[in-house]
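A selection of the complex's chains, in situ.
The letters A and B name the chains in turn, as written, and every chain counts its residues from 1.
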Amino acid sequence: MKPGFEEREIFTALMAEYAMAIDDNRLEDWVELFDEACDYRVVTRENAEQNLPNVLIWCDNKNMLRDRVESYREVNLYNLHYDRHVLGPLRFLTKEGSTRTFEASYSLFQTELEGASRLFSVGKYRVEALVANGAARLKSVTVIADTGLIPSLLATPI
Amino acid sequence: MKPGFEEREIFTALMAEYAMAIDDNRLEDWVELFDEACDYRVVTRENAEQNLPNVLIWCDNKNMLRDRVESYREVNLYNLHYDRHVLGPLRFLTKEGSTRTFEASYSLFQTELEGASRLFSVGKYRVEALVANGAARLKSVTVIADTGLIPSLLATPI
């Protein structure tokens, strides 16, 4: 039996949860998708292609993600916009040991409280994930944003 | 064998058909995806989160869906715009008996006859569905639209 569809199910479910946790403003649930030893960063595609060191966000362990969400909760008592991610299908790359690398394109829309929706960012995720104790976990998520005009003080993760 | 990927296939196929039936202007096919005892409603996220009773559309059985499509056909002799749904991956929630609950984010674009496409609405579906006699059927679809500026006399379903 080809294992392809089983992996697609597991990691598609993981990314569906990733996106919906942010969009539902369940950022604490989003953090819990990561392994303790993890890496989350947002870079622009231009910087990624030119190997420039600039990053818009960089958290290199889970406690930094926790801190980030906690700060966000303190500053933003009210949700100022709604996020909405629509992700494309996963493209699987390498598998080293139990770590699976894959990519997925995203479109991210924001809706202001006045009710109008607009395109906020498009790009792709490059993800390293594994399955441990029956649960899929994120080891590393790099958001490579095509859109270069993203405010560096991003309120919510992408 | 984990049943996850089989359910993902069945209900992903159902939602692909749901979206394409609307986009192809095969609204009668869209109605046929629902069970006789069904519920279809469109609400805004703001109302959903505040538990307000406002709904933009509400059909609480299949005959109401049939009537709605029939009225639409009588009024709109020509298609005035094209719809295009792009759905994200399904996020599975509970399973009670044979009823599966899941969510999926959507982006909905409209194209005017002049040829320009624009973002019309983003949001998510919350769906209850089941498999009966080998076919997947929709028991309940709630469209929770992030976009609040949707005309209440929606021509085509979301």
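The rule is short, and it goes like this: contacts are C-beta pairs under 8 Å (C-beta built on N, C-alpha and C of every residue); 3 or more make two chains touch, one makes a residue touch a chain.
Keep in mind the model is a prediction, meaning the values are calculated, not measured.
Novice: Please state how many copies of the single repeated sequence make up the complete complex in this structure file, given that 2 appear here.
Specialist: Result for the total copy count in the complex: 3.
Operating definition for what follows: only the chains that are shown with their structure count from here on.
Novice: Looking at the complex, which residues from subunit B come into contact with subunit A?
Specialist: Residues 2, 4-5, 8-9, 44-46, 86-92, 103-107, 119, 121-124, 146-149.
Novice: Using the touch rule from the top, collect the residues of subunit A that touch subunit B in their complex.
Specialist: Contact set of subunit A toward subunit B: 5-6, 8-10, 12-13, 15-17, 19-20, 23, 82, 84-87, 89, 107, 109, 111, 113-119.
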